[in-house]
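Omission of a single protein chain aside, the complex is shown with its protein chains in their original locations.
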Amino acid sequence: MKSKLSRNLYAIPYALWILIFVVAPIVLVLYYSFFDIEGNLSLTNYINFFTPVYLKMTLSSFWYAFLITAFTLLISYPTAFLLTKTKNKQLWLLLIIVPSWINLLLKAYAFLGIFGTYGTANSLLEVLGIGSKQILFTDFSFIFVSVYIFIPFMILPIFNALDEMSPTLLDAANDLGASAWTTFRRVIFPLTLDGVRSGCQVVFIPALSLFMLTRLISGNRVITLGTAIEQQFLVTQDWGMGSTIAVFLIIIMFVFVALTGSRKRGM
Amino acid sequence: MYNFESFTLDWYRELFSDTRLLIIVLNTVVVALLSALISTIIGVLGAIAIKSVKGRRSKNTLLSLNSVLIVSPDVIIGASFLILFTMAGVKLGFYSVLLSHIAFSVPIVVLMVLPKLMEMSPTLLDAAYDLGASRWNVLTKVIIPYITPGIFAGFFMALTYSLDDFAVTFFVTGNGFSTLSVEIYSLARRGVSLNINALSTLIFIATIFLVIGYYFITKQYSKSGMGGKK
C-alpha cells in the first residue's frame, strides 16, 4: 500500500494554484475591504454596500446574468444537438469557437456598426417594412451581444455530453414507444445535465461581473457589480470599496455553486 | 465604418514593415498556446482531484474556490497578481504574463473537464483496478481517453481567455513585453486604427485555415478526427 501522500502527488500543481492564485488574492481582497478611502481600518465599505445604490446594482447584475444564461442555454442546446448530427461535427464546433478568439473590443466595435442607426440591422428592418429602430443602447442589444459572446462556452460542454450518448439508448426509448418529447425529457436531458450545469456555471458566473459591454453596447444603461468594481479601482482609486464589492460577488458565486452543485451522481 | 471610400491593401503593406507589431503578435500567440497547454494539464489534474474528494460539501467548496477567478473582474485579478508578483520579486514581463494567463485559465479547464469525469461510471475504474492496472495505466488508458473531448474543450476555452484578456495582462506586464489586446485597448483613446482591424482580419483568416487544415490532416491519420472518443 502506497502512502496517502504519494497517491495524491498528482494534485500538487492544482493545490499550489489554488493556494497562490486563489487563496492569496482572496486574502488580499478581504484585507483591503476593511480599509476606508483614507486608509483607516473600518467597516464603512460594508455599511456602504447596504445602501439602495449597491443593492439595486446587485439585483440588476443578477437579473441580467440570469437572462443571459437563459437565452444562451436556449440557443446553445438545440445548436449543440444539431451539431452532433452533422457530418464534420468537430470541424463545425471549431468554427464556432474560432471567432471567439477575436478581440472583444473589436467585436464590440463591429456590433456598434451593425446595430447603429444606419447599420445592417436597421437596413434589414427597413427592407422588412418595420422601419428603423434604436437598437443600440437598449437591453436587447446588451443581451444579444452578451449571449453571442457566451455561446461557445455553453455549446462545448453540452456538445460533449450529447456526443457521448450512445444511440442505442435512443433506439431503446423509441422501441419502448416513447414519444420524441418523452425521450428528450426522460432520457436525453437527464444524461446531459452535467454538461448543462457546467455550461450554466461558465456563463452565469462571468456574466455577473460583465463590464466592458455595459458601456460599449448599452451605453451605461446597464450597471453591474463588475462596472462598479472597475470604477472603484480605476477611477476613484478606492480599492477598499472595490474589494468590498468583490467580496460580495464572491459570496454570491459561492451560493450559486452550492445551489447548482452536483447532487448524487458521480460522488 | 460605413463611409469608406475604396478598398485598399495599404494597411496590410504597412503591417508587414512593422517589426514591433510583429513581435507583439508573436508574443500573443506564444503566451496563448503555452498558457492554454499548461493550464490544461493543471486543470485536468485538478478536475481529477476534485472528483476524488469525498463529501458534497468539500467538493462544493473546492468548486467554489475554483470559480473565484472566473467571477472576479479582471482589474481585481490584475491588481492582486501585480501585488503578488512584486512581493515575490518576479520580474514583470513574459513570465509574469504567462503565469497569470495560466492562473486565470485553469478554472475554465476544470469546468470543461469535470462533467466528462462525473459521467464516467465508477465501475469502469473498479474493473480496471481489478484487472491489475496500475494507477498510471488507469489514468492514461482509461480516464484520459474518456475525457479527451473535455480536455480539448478546456484547451480551446483557455485559448479564448488568454487571447481576449486585456486588464490582467496590462497590470502584470512590463519591460517591453506587450500583447495584442493591450495594444488594441490602449489605441482606443485615439480610435482603433484600420491597420489593427486589418491585422485582426488577417489573423482570423489564418486561424480558420489552420484549423481546417489541421482538422483534415488529423482526420486522414486517425479516422475518428480530433476530440473523438476512441
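Letters A and B mark the chains in the order given here, with residues in each chain numbered from 1 onward.
As a working rule, a contact is a pair of C-beta atoms (placed from the backbone, for glycine too) under 8 Å apart; a residue touches a chain by one contact, two chains touch by 3 or more.
One rule holds for everything that comes next: contacts and distances are computed from a predicted model.
S.K.: Suppose you had to identify the omitted chain by its UniProt name; would it be "ABC transporter substrate-binding protein", "Thiol:disulfide interchange protein", "Oxidoreductase probably involved in sulfite reduction" or "Monovalent cation/H+ antiporter subunit D family protein"?
M.R.: "ABC transporter substrate-binding protein"
S.K.: Could you list, sorted by label, every displayed chain in contact with the chain left out?
M.R.: A, B
S.K.: So one chain is hidden, and I want to know which residue out of A:86, A:179 or A:220 touches that hidden chain in the complete assembly.
M.R.: In the complete complex, the chain left out is touched by residue A:220.
S.K.: Touching the left-out chain: which of B:53, B:120, B:133 or B:187?
M.R.: Only one listed residue reaches the unshown chain, and that is B:187.
S.K.: Which residues does subunit B use to touch the chain missing from this display?
M.R.: 1-3, 19-20, 22-23, 26-27, 29-30, 33-34, 37, 40, 79, 82-83, 85-86, 90-92, 96, 140-141, 144-145, 148, 151-152, 170-171, 173-176, 178, 182-183, 185-191, 193, 218, 221-222, 226, 228
S.K.: Residues of subunit A in contact with the chain that isn't shown?
M.R.: Those residues of subunit A that touch the unshown chain are 37-38, 53, 56-57, 108-109, 112-113, 116-118, 134, 136-137, 215-216, 218-221, 223, 228, 231-238, 241.
Just so it is clear, only the chains that are shown with their structure count from here on.
S.K.: Under the touch definition given earlier, write down the residues of subunit A that touch subunit B in their complex.
M.R.: For subunit A paired with subunit B, touching residues are 7-8, 10-11, 13-15, 17-18, 20-26, 28-29, 88, 90-91, 93-95, 97-106, 109, 112-113, 116, 118-119, 152-153, 156-157, 160-161, 163-164, 191, 194-195, 197-198, 201-202, 205-206, 208-209, 211, 226, 229-230, 233-234, 239, 242-243, 246, 249-250, 252-254, 257-258, 261-263, 265-267.
S.K.: Within the complex, which stretch of subunit B touches subunit A?
M.R.: That would be residues 1-2, 41-43, 45-46, 48-49, 51, 54, 56, 59-60, 62-73, 75-77, 79-81, 83-84, 103-104, 106, 108, 111-112, 114-120, 122, 135, 139, 149-150, 153, 156-157, 159-160, 163-164, 166, 180-181, 184-185, 188, 192, 196-197, 200, 204, 207-208, 211-212, 215, 225-229 of subunit B.
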